[in-house]
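Complex shown without one protein chain; remaining protein chains in place.
== subunit A ==
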Amino acid sequence: MKFVVAGLALVGLMAGCGKSSSSSSDSTNQASTKKQSITAVGSTALQPLVESAAEAFSNENSNYQIDVQGGGSGTGLSQVQTGAVDIGNSDVFAEEKSGIDSSKLVDHKVAVVGMAPVVNKEVGVTNITKENLIKVFTGKVTNWKEIGGKDQTIVVVNRATGSGTRATFEKWGLDGATPIKSQEQDSSGTVKKIVAQTPGAISYLAFSQTDDTLKMLSVDGVKPTNQNVATNKWVIWSYEHMYTKGNPTTKVKKFLDYVLSKEVQGGLVEKMGYLPVTDMKVERDSNGKVK
């Protein structure tokens, strides 16, 4: 029975992929009344923003149908590379992902998201030095009292190996150090719940995903705010990318332009807790060089 269901799902998936790829290969200059369908797949962190933008966009352009799916940054990049989808959403640069030929992809940075270490409210720490942060995640410090908190065992909660958030946090928060093997969770909602209810827990989340059930830590005295991200004073942040294979087709470009328009950048993007890419005072490339 299980096989049958899985098999049907598989067949459905293949059919779906086939359809979207054929529609993406429709070339440019179609009549505006013709039904246009776009598929965007990938990063779950970016998914809510793209979904909302897609909804607003197809309200204005009724002939557009935009299908937004999650699946993770890796899925987004590999699917767009094979041409199965029109847009691949990713939290990381294609250059940073092994197995992806970034020269074939065109990057569209649509937003910036800051990430912060978050802790259970009761640990008694509000600021942490980067050195100590690395020590906590590499398991060299195991009790909060060693770094000025309560006498409580530190419980490290990691994100899934290969997740975009984890890659960003390891690169900019831990200076590339590999964290100890510990609990791993895939969804940011679950991470939030675990940190909020587990004494001594520490993890990391995008600014937009935190609330007052847990506490964001300052690092070296710098507060995790969007203003500090814009000036790169707070370094743990990443771009949200929407990749296309080669230059976008007309219909995809129209949607991407809409996402980058003032209307969305100043409205939806900010409302949903991301930082408009237009607000950034600095620019960072895939090697981490800041301009």
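The rule is simple: a contact is a pair of C-beta atoms (placed from the backbone, for glycine too) under 8 Å apart; a residue touches a chain by one contact, two chains touch by 3 or more; residues count from 1.
The working rule: contacts and distances are computed from a predicted model.
When the unshown chain is looked up in UniProt, the name that turns up among "Dienelactone hydrolase family protein", "Heterodisulfide reductase subunit A", "Dihydroxyacetone kinase-like protein" or "Phosphate transport system permease protein" is "Phosphate transport system permease protein". Screening A:T39, A:N132 or A:S163 for touch with the missing chain picks out A:S163. When the full complex is taken into account, the listed residue touching the unshown chain is A:Q185, out of A:N132, A:Q185 or A:Q265. Check A:G99, A:G176 or A:G221 against the missing chain and you find that the one touching it is A:G99. From the options A:T75, A:T168 or A:S188, the residue with contact to the unseen chain in the full assembly is A:T75. Although one chain is not displayed, its contacts with subunit A can still be listed: residues 2-4, 6-8, 10-11, 44, 70-75, 77-78, 82, 97-100, 155, 160-164, 178, 181-186, 190, 193-194, 197-198, 201.
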